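Just below is one structure, and these are the notes that go with it.
Note that one protein chain of the assembly has been removed; the remaining protein chains are unaltered in position.
Going by the order they are written in, the chains are A and B; count residues from 1 in each one.
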Amino acid sequence: MPIIEVRALSYSYPDSTRPSIQDVNLTVDMGEFVLITGPSGCGKTTFCRCLNGLIPNSYGGTFNGNVIVDGLLTTEHQVFEIAQHVGLVFQNPENELFCTTVEREVAFGPENLALPRDEIRSRVEEALSVVGISQLLDKSPEELSGGEQQKVAIAALLAMKPRMLVLDEPTANLDPLSARSVLKILSSLNTESDVTIILVEHRLEMVAHMANRCVIFDDGKLVLSGEPSDVLYSDMVDRIGIGIPKAVQVAKRLALNSKFGKRPLSSLELADIIMLKGDKG
Amino acid sequence: MILFEDVSYSYAPGRYALEHVNLSIGEAELVAILGENGAGKTTLVKHINGLLRPQIGKVTVYGIDTKTSTVAALARKVGLVFQNPDHQLFAETVEKELAFALVNFGMPLLGTSSGVDWAIKEFELNQYRERPPFLLSGGERKRLALASVLCYNPQILILDEPTTGQDSRQKSRLANLLKRLNREGKTVIVVTHDMEFVADFIPRVVMLSKGRVIAEGLAEEILTNRELLMSASLLPPQLAELSWDLTLKKPSIDLEQVISEASSLLGGSPR
Partner (left out) sequence: MKVLYGFEYRRGTSVIHKIDPRSKLAYVILFTALTVYFVNPLVLLLVLSSSFPIVLISRIANRWIQSIKGSLLFIAFIFIFNFIGIVWATGSIWGAVTSGISMSIRFIALISIFSVFFLTTSPEDLTQSMVQMRIPYDYALTFNMAMRFVPTLSREAQIIMDAQRSRGLEMEKGNLIQRIRNYIPVLIPLIISSFRRAELVADAMESRAFGASKKRSSLYILKMENRDTLFFAISVASFLLLLSLKLVLGIQ
């Protein structure tokens, strides 16, 4: 059942002559984990903003095509309506968190919805618990690490009870360990809480095996879409200039795909194949 | 020649950002300062151009004690490129932006020795010459920030987290530039937590953890040392992890080497 339908989407920012995205078509079903990647400036951020209505409602510009999220046509609904179905997480938590305690931060969304106080409290507790940061309730976001801040941002959006989360390079400013911690939460949100995840990410080696679909943008166009193993093992992807996981690079050079039909996405998967095949000689 | 002698620095009483740091970086070195967020990397490099002065110990750059020198005098030899280009760019045009440091140092703006013309050529900024910096794209602004520091030709170049927000092609380009500058004799110091970038491109590593230098030496050795990486709360580079998963006798961060070892484990030769 599609939860996102994008048809012939093209968009140019107000003072720009070049379109940031051109003729993009994408359908996402409920429960999917879609990984979006591509070189810098390829339109990924713009696309994310189209998914929760910020474009075109807040940004203006020239918008063509249709974006339907959870049944809502984005051009006919306000951002605050769409925000209850799609949660958008940005790159820099410093510009996302603006309250003095984590509790108030996570409560901000439900407060905007004018929910009764008990409901707000229970949503805050639940959101923090799902993300695993209940102990941070009384802390000030300023004293948290980057990784913790992003988790707070995720919790703040989960408190809106959206059916899907769109995350635009959420680990860009994090060190690798924090990045991995945040990405693991996304994976469990997807598998255990049934949240549809659209993730724009460069660190493919950490997420390729979590996603069931990989979409590549290049120069504003959607150029590849398919299972991560199909996409990352294609020839086109080498020419585009994205950070292909080392395990995939090694596997490609060893011709594991053509020799054995194996396309490992992670270091462990690769090691398993080699050890097994190696034993057989 | 940069020398840290038993340097300690604290921002707030009781908590030391740097503790008993001893470090020497020589001419024409290409070195990465590695560590998790908060380990003290930025604090360390701010001592090299005098933005910070050690509370205990001494830092000397080309024989000059940083405590006896101004930031401007040290900056003449030490170029520091900050992580966020938007913290630097302010001029009306790209050309004026590049000229800023030259003006501050009293260096010539025109002529064959002009750093501005060199930078415009080197970084392919000619089409943007008369444009305001803040109208450029994110990646272009990052390049401009680097260009504006390089154009006054400092002997030592320090970059703070230069790879954030860069895709793999941009990172390769950056690495090639840094290697070339290093071959030309510059000392290049990269402050980062990007393990892949270091593993792929930078031969020497200084590893910081909680304000202390816990390791120094060849990237090949340090980045394949599991215990060391764990104690510094650092994620190993992908090839190191792969080496361990394959139980290679000699773990490596060199792609060709890992491929060759993996291939012999498979019992054949690679494509």
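Assume a residue touches a chain if its C-beta (ideal position, glycine included) is under 8 Å from a C-beta of that chain, and two chains touch if they have at least 3 such contacts.
Owing to the predicted nature of the structure, the values given are computational and were not obtained by experimental measurement.
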Checklist outcome for this item: In the whole complex, of A:Pro14, A:Pro116 or A:Gly261, the residue touching the missing chain would be A:Pro116
Checklist outcome for this item: Out of B:Phe4, B:Phe100 or B:Phe201, only one touches the absent chain, namely B:Phe100
Item to check | Residue touching the undisplayed chain, where the options are A:Cys50, A:Leu157 or A:Leu270 | outcome: A:Leu157
Checklist entry - List the subunit A residues touching the unshown chain? => result 49, 52, 54, 58, 78-81, 83-84, 87-88, 90, 92, 94-96, 98-100, 103-104, 107-117, 120-121, 124, 140, 142, 156-157, 160
Checklist outcome for this item: subunit B residues touching the chain left out here are 46, 49, 51, 70-72, 75-76, 78-80, 82, 84, 86-90, 100-101, 104-105, 134, 148-149, 152
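Convention: only the chains that are shown with their structure count from here on.
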Item to check | Chain centre separation (subunit A, subunit B; CA means) in Å | outcome: 29
Item to check | Contacting residues of subunit A [partner subunit B, same complex] | outcome: 38-41, 145-146, 169, 172-178, 180, 202, 205, 241-247, 249-250, 253-255, 267-268, 270-271, 274-275, 277-278, 281
Item to check | Touching residues on subunit B, where the partner in the complex is subunit A | outcome: 36-38, 137-139, 164-171, 193-196, 233-235, 238-239, 241-242, 245-246, 255, 258-259, 262-263, 265-267, 270-271
